[in-house]
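The complex is shown incomplete by one protein chain, all other protein chains being positioned as in the whole.
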Amino acid sequence: MAEIKIFNPDGMTKPAPYSHVAYAKTQELVFIAGQTPIDGTGAVVGRGDFEAQCAQVFANIHTALRSVNADWKNVVQFTSYLTHAEDAAAFRAYRGREFPKMFPGNAYPPNTLLIISRLADPDYLLEVQTVAAL
Amino acid sequence: MAEIKIFNPDGMTKPAPYSHVAYAKTQELVFIAGQTPIDGTGAVVGRGDFEAQCAQVFANIHTALRSVNADWKNVVQFTSYLTHAEDAAAFRAYRGREFPKMFPGNAYPPNTLLIISRLADPDYLLEVQTVAAL
Partner (left out) sequence: MAEIKIFNPDGMTKPAPYSHVAYAKTQELVFIAGQTPIDGTGAVVGRGDFEAQCAQVFANIHTALRSVNADWKNVVQFTSYLTHAEDAAAFRAYRGREFPKMFPGNAYPPNTLLIISRLADPDYLLEVQTVAAL
């Protein structure tokens, strides 16, 4: 069982809903491919609906985590890619609302938020890559 | 020796040529800088030729893996950056053709595919970042 400590060092901002540092003492790591807003059949969910796509992306990450008997508390790194800068506020709002339920005690994993040109499918509005420690 | 399990969880798509999850029980990790289509002298290979650049990028990754006595089976994460969305189909075709030889048993590592504005040199059409477990 990994010993995970997620925190914001002294002298740095207290961002939310993410933290600056995740420390993991572990011998078991899980690398999850960037999750996109598709369902189990491969169909795009919520075309043009950022909120619906967020929900699907995090549902997919959770399915992947559960497949190795892990859960949100095991996440040590998120890297989040958006294709439209104007969705960044909605992404923060989504996380601000949902992450407190997913990550009790404000133990929000480090996140890097990037606006890029495109994802594999032009209908994908976001993709989130995850590393977890068991 | 790492215990590596690469798979697609129930309820998720079966993408190819990549998988959703790589689990690694390990105490030895290898981080390989994003590999670009340059040869050992630093010269760009296959200017304007996406296929040739793919071959060089994966050749470079393999050289790096071999330098730590690792091989394709040790890869637990790829992150792939393309500079032109229209090359995504060729990238899938290249992997669809070559990966079955590199990754027997369909044990394709997780991959995140991103289309970005530019790489370090405007002649680079792709770059692939790799993490491996020994």
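The first chain written gets the first letter, and so on, giving A and B; residue counts start at 1 in each chain.
The working rule: a residue touches a chain if its C-beta (ideal position, glycine included) is under 8 Å from a C-beta of that chain, and two chains touch if they have at least 3 such contacts.
Everything quoted here is computed from the prediction, not taken from an experiment.
Undergrad: For the chain that got dropped from the picture, name the residues of chain A it touches.
TA: Chain A touches the missing chain through residues 7, 9-13, 15, 18-27, 29, 76-77, 79, 85, 88, 109-117, 131, 133.
Undergrad: Contacts of chain B with the missing chain: which residues?
TA: Interface residues of chain B facing the absent chain: 27-35, 38, 40-42, 60, 63-64, 66-68, 79, 81, 116-120, 122, 127, 129, 131, 134.
In the analysis below, only the chains that are shown with their structure count from here on.
Undergrad: Find the geometric centre of each of chain A and chain B from their Cα atoms only, then give the gap between the two centres in Å, rounded to an integer.
TA: So the centroids are 22 Å from each other.
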